[in-house]
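Working notes for the structure below.
A single protein chain has been omitted from the complex, and every remaining protein chain is retained in its original position.
Order as written gives the chain letters A, B and C; numbering starts at 1 within each chain.
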Amino acid sequence: MTSLWWIPVLPLLGFVVNGAVALVSSSRRARRGEGGGPLPYGERLFHGLVGVGTVGASGVLAFAALVPWTQQSLAGGALPVVETVFKWMFAGDFSVDLAFRLDALSALMLSFVTFVGTLIHLYSVGYMQEEEGYGRYFAFLNLFMFAMLTLVLGANLPVLFIGWEGVGLCSYLLIGYYYDKDFAVAAGKKAFVVNRVGDVGFVLGIFGVLALFGTTDFSFLESARHQLVSDTAPLSVYTVCLLLFLGACGKSAQVPLYVWLPDAMAGPTPVSALIHAATMVTAGVYLVARTSSVFVLAPDAMTLVAWVGAGTAIFAASIGLAQNDIKKVLAYSTVSQLGYMFLACGVGAFAAGMFHVFTHAFFKACLFLGSGSVIRALHHEQDMRKMGGIAPRVPQTFRTMLVATLAISGIVPLAGFFSKDQILGSVAAAGQWTLYAVGVVTAGMTAFYMFRLVRMTFAGEFRGTPEQEHHVHESPATMTVPLWILAAGSAVAGFIWVPFGVSSLLPRFLAPALAELPEHEMSHGAELGLMALSLGAAIAGIALAVRWYTGRPAPEHAGEKPPGEIVVSPAAAAFCERAGALGTLIKNRWNVDEGIEALILGPFRSIGRFLWKGFDALFIDGIANASAFLVELTGDLLRFFTTGNIRNYALGFTLGALFLVAYALFR
Amino acid sequence: MSVSPAAFLAAGTVLFVIGLVGALLKRNALSIFLSIELMMNAVNLLFLTYGRMRGDPSSHVIVFFVIAIAAAEAAVGLAVFVALFRSRQTIEVDRINLLKW
Amino acid sequence: MTPELLLFALAAGLAIVFALAMVVEKTPVRSVLSLVVTFFGITVLAVMLAAPFIAAIIMIVYAGAILVLFLFVIMLLNLNEEAREKDSRPVQRVLGLVSALALGGLLLGLTLRAGKPPVEPSTAGGRIPAVDEIPLVGRLLFSDYLFAFEAVAVLLLAAAVGALILSRRRMD
Partner (left out) sequence: MSPAAFFLLAAVAKIAVVWAVMLAALLPNLVWMERRGAGLIQDRPGPNRVGPLGLFQAVADVLKMFLKEDVTPLYVDKLLHTVAPAILLVPALTTFAVIPFGSSIPVFGREVKLVIADVNIGILYVLALTSVGVYGLVLAGWASNNKYSLLGGLRSGAQVISYELSMGLAAIATFVTAGSLKPSAVVEWQVQTVWNCIPQAVGFVVFVVAAFAETNRVPFDLPEAEAELVAGYHTEYSAFKFGMFFMSEYANMIAASAMIVTLYLGGWSLPFVTFTGLWGGLLSIAVFWAKTLAVICVFIWVRWTLPRFRYDQLMNLGWKVLLPLSVANLLVVAWIVAMKGPA
């Protein structure tokens, strides 16, 4: 058994080395007056080797740790492994160790975080090679891996919180990677600020857990499991759950804290794939699953989680229908899929939620990396209206993306089908039919916008500039190999939990780490029916998208290529016209950003302006100026004592001492 | 038979006062500094006497510190004088009144 | 008159006389030399107070290092005579003398009152005891006073660096 703490520490080492080298190298370049442009090959090789190597090594360590543990666990159960590195803080009865924990939940997370993480690092080697900030990029990416692994492996809430904030920081740093672009900086700031709102909830939630259970170590889950609802003051449990959920909402981009994620696409595409699709954003789901034993004590909180999840799912999917930026579509799709996961958690199907986290990591990472490959092929063109027809030129990208798209749409037997079906099945089993309906509709919408993406990107004729068209080319092997591996993962990852208990590996594995809820039994027939329903919705969505988005100009515009126009079939155009106001609203993303601006930020700004102009400038400055004036006055008087002659001062000293001694002697 | 501690105390105090008079009346910065060294040592003597009276070896430690700090002070002070002399060609304190308003 | 008293009178007398000489003397070099003799007297007094270690340290550090530094500076700056002209601040002079003497009187009163011994006075000026006080002081230095000890070490380093920087010649 390897030491667990090496797993996060290795990427940290990578961060230190890469960061130091990048700092030295960039300052040297700046000193020599060399401008931007790609790094020399040697430096790139070094950064790539260190970056991929440390993460890969940590992945190897992780699998070396978790494979035997998993085998043992499946064979007959294994206790969680807790490894204490040192005592972190202690006061009175309270103490927190810097400790790492390997149990079913963290093993699951660990497996795909290190796996997908390594692939994305590898992909970045090719994707980022023309970037000036290559070293900085790998340093931050390594730091992110460190934080994420700390988050996953943390054996108590404070350690988890280190990772939680660490991934937030890295997310900020990497969204703002192009720090010379205003929108990237603004997006980074937005992500940071919105995450803070959630983090307040999380921190308070940690204190709440401490107050409820007297410890922040995950052992509190055991006590929670053996607790009856009536044992605790329910209100406090609700509060804790809601606070923790607030934190999860922030990190996992749930309504209303989702607004940062679409903007986060300003970062490099591999970052979007790793942080904003596969790993970090699922931390919220992980947190809810981790504390599931607490959540089940508060059924109404669970309901809230389910409704927020379902709402987010359909809301984000609706926005995704009308986005033209390829990464924005994927971003809203991510938000929507995260909604699914919370929906699952909300109805008590934590295992199903985690299952979707697992499969989603594969196909969403694959989609993002594929989109990155497309963007790179088109010279940083992200607007799908200027794409089209490039499938033959980038065959590998196209094929892998198609697999992943089918997976996310829920086509049997790809990964997304099993996980999504598991969620919907659980919702139905819980008797939440409204939520179920929302889920099915969302599934249809998902299939529609994903195929809209594929069609607009790959089908039909090219709509960009001839120059772009000339340069379209397939990506190098460092990028296509990860794509293929992830595509394969999207295809087969679902088989760890095939329905009807044929080989229900995952639930058996996860059961010890999650809360136990009474099973809702459904007949196989009903289950099959539901499955057919969701599959049908998906196929319907696909069919519609394929019909509408032909990628060829309408017959009446044949021959011309109006760039920047969505090329749709007449039926689609007619539908859009009929949709009218609702369509516009969807296109404008339900005006959420504007609403936040008007309702929250606007008033804040007004208050701020008042405090600045009215309170600060007049009142505070008045006090400061008045006291300054007083000091000046006093100083003017006192400066006559400042003769500048040391002997005068010494005499003053002596007289003072005289006075003190006299006081001591005669008092 | 031995000497009463009061005698030591008196000797220390007299030395201290002599040092004080020197510090107040001398005009040469170096002489003032010398007087201050004398005052410190007078105080050291008092410390040792009190320590002896109370049977407390801590007094030795404190004197030790006083000496160490005096050494630091002397090094910096003398460096200041040298620097001062370089720029003003004198270290008469009456002619050095840079600290004036 | 016991031998101890005689020794005390000699040492204290030496110290006080040469301290006065230091103040009165106009030549800085002679002032320094007088102070050395004063320190010698103080050293003897320290030995009588059963502090031979401190006595040696005073001799080594004060006489051997600090005052030699003074001599160096005096010789470097060529300070042969103190200013001959009249003190430009007579009031300061009188006031200083008066206040210093007054303070001295008060202090004498204070110390003598404190000198009313809580311990038998016979322990004060005896022969050097057989007890070796160096390990005692050493142990105190590295236990109770460890922090102060480290702080003084840092202070000395800072002083050394500061003195170097202050006294180096400007290269421009």
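In this text, a residue touches a chain if its C-beta (ideal position, glycine included) is under 8 Å from a C-beta of that chain, and two chains touch if they have at least 3 such contacts.
These numbers come from a predicted model, not from an experiment.
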- Of the chains you can see, which ones touch the chain that is left out? C
- Query: Which of C:V36, C:L49 or C:A159 touches the chain that is not shown?
  - Reply: C:V36
- Query: Which of these touches the unseen chain: C:L20, C:L71 or C:L156?
  - Reply: C:L71
- Using the touch rule from the top, list residues of chain C that touch the missing partner. 27, 29-30, 33, 36, 52-53, 55-57, 59-60, 63-65, 68, 71-72, 75, 128, 132, 134
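In this section, only the chains that are shown with their structure count from here on.
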- Query: Quick one: chain B and chain C, Cα centre-to-centre, how many Å?
  - Reply: 6
- Tell me, which residues of chain C touch at least two other chains? 89, 96, 99-100, 103, 107
- Item | Overlap residues in chain A, where contacts from two or more other chains coincide | 645, 647, 650-651, 654
- Message: Touching residues of chain A toward chain B in the complex: what are they?
- Response: 639-640, 642-647, 650-651, 654
- Contact residues on chain C for chain B in the complex? 2, 4-5, 8, 12, 15-16, 19-20, 22-23, 28, 31-32, 35, 38-39, 42, 45-46, 48-51, 53-54, 57-58, 61-62, 65-67, 69-70, 73-74, 76-77, 79, 82-83, 87-89, 93, 96-97, 99-101, 103-104, 107-108, 111-112, 114-119, 121-126, 133, 136-137, 140-141, 144-145, 148-149, 152, 155-156, 158-160, 162-164, 166-167, 169
- Message: Going by the contact rule set out above, which residues of chain C touch chain A in the complex?
- Response: 89, 92, 95-96, 99-100, 102-103, 106-107, 109-110, 113
